[in-house]
Structures are given as C-alpha cells and as structure tokens.
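Questions regarding the structure given below will be posed in turn.
What you see is the complex with one protein chain gone and the rest in place.
Chain nomenclature is as follows: A and B, assigned in order of appearance, with residue numbering initiated at 1 for each chain independently.
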Amino acid sequence: MTQPQGTLRIIHGRLVDARGDSGSPQTLLVRDGRIEAVGADAEQGPADRVLDASGCVVTPGFFDLHCNLREPGNGQKGNIASETLAAAHGGFTTVCASPETSPVNDSSAVTHVILDVAASRSPIRVLPVGAVTRGLAGDLLSDMAGLKKAGCVALGNGARPVANARVLRRCMAYARTYDIPLMMTPINEALAADGYAHDGLVASRLGLLGIPEVAETTALMELLLLAEETGVRLHLAQLSSARSVAMVADAQARGVAVTADVAMHQLLFTEAALAGFDSRFHVRPPLRTEADRQALLAGLRDGVIGAIVSQHQPHDSAAKQAPLGATEPGLSTIESVLPLGLRLVADGQLTLSQLVAALSHGPAAVVGEQALLAPGQTADLCVFDPRAPWQASDHALRSAGKHAPVRDQVLMGAVRYTLREGQVVWQAVD
Amino acid sequence: MIPNDPFPSLQLTAAGQLKHFLTLDGLDRALLTDILDTADSFIEVGERRIKKVPLLRGRTVVNLFFESSTRTRSTFELAAKRLSADVLNLDISTSATSKGESLSDTLLNLEAMASDMFVVRHSQSGAPHFIAESVTPGVAIINAGDGRHAHPTQAMLDMLTIRQHKGGFEGLKVAIVGDILHSRVARSQIRALNTLGAEEVRVIAPGTLLPTDVEALGCRVEYDMAAGMKDLDVVIMLRLQKERMEGALLPSEREFYRLYGLSQDKLALANPECIVMHPGPINRGVEIESAVADGPQSVILNQVTNGIAVRMAVMSMAMSGQVAERGQNQAAGEQA
Partner (left out) sequence: MTALLNMDELLDQLEAGVRKHLQDRQIERPALIGIRTGGVWIADVLQKRLGLDEPYGELDISFYRDDFSRLGLNPRVKPSHLPFETEDRDVILVDDVIMSGRTIRAAMNEIFDYGRPASIILATLIDLGNRELPIHPDVVAQTLTLKESQRVKLRGPDPLRIEMRET
C-alpha cells in the first residue's frame, strides 16, 4: 500500500485514548499517514485537508484480537471484503483474523492467501493468527516459526482446547523459543461436552445443556501453570466467569506474563438472554450470571483484563434458524461493539477512556504494538458521534451476518469516519 | 441487561387466551385451572356412546414427531379425532431431516398443506418455540415434549389425576423421584404444582441426576428417599433411561433401585392415602416394584383417559385463541 502524502487536520474533536480524555475539543494533525501533532501544536501552519469532528470523539482506530473473517471458506458466512468493511463501519482499523477458517490457517500458504486477499480487498489492516496445532486438532504442532515468518502475529487454537496437557506444554515451550504469543481459549471439552448455555438457572429451567463454569476454570488453571513454567507469553481469549478473573489477577500478581480479553457481549448480557430460546445468544463461552458480568467489568477497570474483543462470528441465516441447541454459536458483533460499549459508559460502568483503551491500546499491546493519539503513531483513527442514534438492521449491517445482539432497540453512538494511515476508509452517509 | 422479547407472550393472545401451548412457564393459576376444567368436560365426552364433538371439524392437525413416541402420538391423534379434526401423522425422525432438509424447510412444505395445528415432539429443547416463532399466523403449536425442556400436556394430565384423587392442590406435599436432570416431564410438573398452589414439591434423586440450582425451579432437594417419603400425598416416579448407566451418572440399576426405587416398604413411610404416579412406560424393578405399580395406591392406569381429555382441552383452547386473535386482527384491519 502506498503511503498517502500530505497533511490532514482534524478539528473540534474530543480526543480520547488510553492515557486520557481531552474533554474539550482539540486538534490533531496527520502528516504522511502518521500523527504529527496533537493539541496547540497541531493548529500551526496550513493543511492539505481539514476534517471537522465537531460533536465527535476522536480515538485510535479500534483493534480487534478476535474476529472471524470467514475466508478462506465457502463464502456463505461472509468473506474478507464483507467483514473488513463491516469492521471499518464499526470503527476498527486492525482485526486479527482467527485461524478457524476452512482450511484452517495452520500453514504459511493459508496465511499468504489471507494477507493477499486483505491487501486487495480490505480497507483496514488484517493480522492473521495462526493455528498452534495442525488443523486445530490439538495433536501435532503446526509450523509455528514458519507461520510467524509468513505474518502471523500470534498463534492460537481458536475456540478449541489443546486437550492433551503434554501437547499443550510443548506448544508453549516451542512458542517461547520463537517469542510467539499464544492466544488460548480456556475450555475443558470433557466438562463442556455438548453444552451450549451456562450451566445455571436458565439452563435448568429451559432444559438447556449446560457448560459449567469449571469447564473454563479448570482449563484456565492448567494454562496458567504451564505458562508460568514455560515462560510463554500467554493471552487468554474470552473469559466469561468471575472466578477466571480472580485466577488471572493472582497469576499476574505472581509475575506470570499473562494478558486477557473479554467479548463485548459478555459485558452486557447474561444467561437471561436465552430465556426466550433466542439462538443469537448461543455463544461460546456462554453468557453467565450477573455476578460474572460484574466481575468481568471490574476486571476491565482494574486492568486484569486489558482488551475487549468483538468475537465477531458472522453466519448465514440458516445457521441460526433452528432450535437453539442445533444452531451454530456466535454473534455478528463488530458493528455493534462501539454502541454497546458506549452503553456501558452511559451506565457508569466504564469511563470513555477505559472503553477506548480496551478497544485500542490494550489489544495492540498484546501483539507488541501501541495505539495512542501521540506524535509518531500511525494515523489509524476512529471519529464517532456518541449522541448519534444507530440501529442494527439487515440494511444497516455491512456484515454478511445479520444476527447482531441488539436489533429491536436504537443504540447511541455511530462511527462518522474510520481512517487508516490518515485515509478515510469509512465515512457515514447522512 | 437489554431485555429480549418476553416469551410468554408467544403463547398467549393480547387478551390472555392460550394460542400455542409450549410451556407452563408464564401461565397463571386461572389458566391452568381452565385447562383442567375443560378437560373435565372432555372426560364426560369420552364416556358417551359417540366420543366425538365437532369443535375442530374441517381443521387439519399435523402430528410432527421428530422423535418417535407411539404412545404420546396415539393419544394426540385420538384427541384430535375426537375433536373431529383431520389428522396427519408425520414421523420426521425417519424422513426429511435425515435427508438433510432443515426444520425451516420442512415447515414450509407442511404449511403448504394448509394445516391448522402442529403437535410437535423434538429432541431439542425449545424446538416448539422456534416453530411457533416462524410459523404462519393462525397455526397453533402444541408442545408434545421438547428435549429436556417441557412436556406440558403430560404434566397437566398428571395434575388432573391429582385433582381427581385429592380434590385440589392446597396443602399437598408431592415428591418427584428419579432422573430430574433429563426429564422434561419433571420440569413441567414442578412448574404446574407451584402454580396450582401445592404446599411442597420435593425432588428425590442423587446429585448426578439433578440440574444445577434445581431449588430455584420451586422445589426442595432430598437425597435420602426414606426422609423424602415422609408426609407425602403424591409420589411421582420418573422413568430411568438405561443409557444413564453408560454416562457415569449412576453406578448400576441395582444400586439405584435399592436407594431410589419405590418399594412397598418405602411407600409405607408416606401418608396412607398417598397416590403413586408414573408417566410410563414403567421399568418394573428399576424405579418401581411391581406390587406398588399394581397396588391400590397406584393411579397409573387412569392417566390414559386423562391424557386424551387434557389434550382435547389444550387443542381446542389453543385453536380458540387463534380464532379469537384472527378476529381481533381483522377488526383492527377494518378499523384502520
């Protein structure tokens, strides 16, 4: 991609990043795709272009550690072009592509396909995450160093566990050798079995097959102990329970190099979302209790959890048009993440700066990057109007997946501009 | 935190009439009592020379059984025929879905047959809800058992049996014994007994056969059967599936029978008037002793008559709700 030349001045925007919130309108100057100056320094001299962000918030572009782009795949559930456009619509400038594609991204050939398609079809940056075991089967190590060389920023096993602890330990030791971060979902398959809902009150009442909390925590304990021993950089993907947050906090206090994320929908919904057998809320890990939700929010505020992910899983409508237990898990979320997050801010659960940190700098740090509104940083930016109404609908959603978590209500917060290296890649049409 | 559509509205009209019968959740005591009263009227019909009334004449009822059950299907079939409906039995477990056709596609084909009611049995919890949400307006859905979720007609026929023997539900102590975890019948019974005002519902089972937080469903847990039998007015024995032994839920049938099987000795610990119920089919010597099943306190057999009457009641009430709703919609359309 050619570097855009020239200067862009973004005026009258409230600047928010992980370090703070300007409160009042400020100016930001971009030169040649990078942030040149912020505040009074940015107001000096002429600019080639001016973008008026009056009434809007300007933040680093959002960074998603877990996004399913469905390519390679059969195209029914979306592709790199459709899902990265949706991500740009949602204010994201970087998405990590989950290895759960078809075929699985367990070889440099697949990684190259993803990067090549993204280079020509994606308005934003796509960072592949490779499979840590071949075919995600959990038996054999993938060509980890090769995947890293091809462009994978981390390796993981998707939503699946590496059930054999000996294989898991070797994955970690090998990844440690080449300084590759591992992104693992804590899940004990034997305990999760055929479950598709939190093993609690709602599952008991509706006769749903439950996934107990211990399906997460026993696997988490194993991951933490092995990470501590091997010294691998471990990132825990999509925690769902209060107990998990406490266990990660303990490990961090002991000095284990472990980070964690949570999916946005885990911060807004609980098991109660399944009360009407609403198949959209069939997600993994399952939505748990209000106490879990509160603990996940507290974990974010305390910094135990550093990132919020979309866990975007677009599906064709047939995949969700069936009795709950026969549907495929996952929500189409990437365009709803910001308005849902702003709801948490409006409810006083997070400050705007905390929300923005968890959507930008926090996740970027997991793969060794930064995402701040500071001179020298890449000008990947999101400009959104926090008071603009937005409602998900088949028409409004750019994703191939129309199963957004909230469709029957108007939410507040709409992205006006998404900029990648100083270039507008998404612009709202009024 | 952002509320979903409250699902009880799915089975009730704006005026609170039944239009589908999916679960007992969200149905109040008055409505459950209406069902029992209407069933009483249908019991009388069953005693006539011609056991048939013309209520659903010209309507088509489709028995949509994705999980085969000859017994339940037969009572629904008889109930529909006694309401003068035309009945189509479709055993889907062996046809369309095994050829890869989705449930939605199967339904589209069936609606082309201009059906008025689907009686649905499915192995997935919530399947009747799913069908009720996607079906053409005017078509009533009756849940004939879905996964582990609900079996509301079975529970209501049990309630009818209890009311016939005990006169009502006030002050009753009822125990449900056995595999609560996998039982849709138990879930519906617990809900019905709570709604109808039973004094106490106990579940008696080992921990492996109880759902998480079962107390929150409205019952008290008792692991020891002898203690659980004390002061009982009604004991309901659940069927134990043989495959439970394979899932490491129970050590053996013999141990289960010794601890939780209903023998004459254990029954003697309950009230002398205590009745014994079983949704059938019975595993003699696994959950119940033959002498108890065939004994004077057993009311297992007259549950069949009640089963037809309750299903006639629910079918005619749901069809009636659909008729009323269509009338209201038409009136609203004319006003507009």
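Structural remarks
As a convention for this text, contacts are C-beta pairs under 8 Å (C-beta built on N, C-alpha and C of every residue); 3 or more make two chains touch, one makes a residue touch a chain.
For clarity, every value in this text was computed on a predicted model and none was experimentally measured.
Taking every chain of the complex into account, the absent chain touches B. Contact with the chain not shown here comes from a single listed residue; of B:Thr23, B:Thr75, B:Ser115 or B:Ser316, that residue is B:Ser316.
In the full complex, chain B touches the omitted chain through residues 17, 34, 37-38, 40-41, 43-45, 48-56, 316-317, 319-321, 323-324, 327.
Assume only the chains that are shown with their structure count from here on.
The mean-CA centres of chain A and chain B are about 44 angstrom from one another, to the nearest whole unit. Those residues of chain A lying in contact with chain B across their complex are 199-201, 203-210, 212, 268-270, 272-273, 275-279, 281, 293, 318, 321-326, 343, 405-406, 408-409. Of all residues in chain B, those touching chain A in their complex are 1-2, 4-7, 10, 25, 102-104, 122, 124-127, 129-130, 134, 146-150, 184, 187, 211-214, 216-217.
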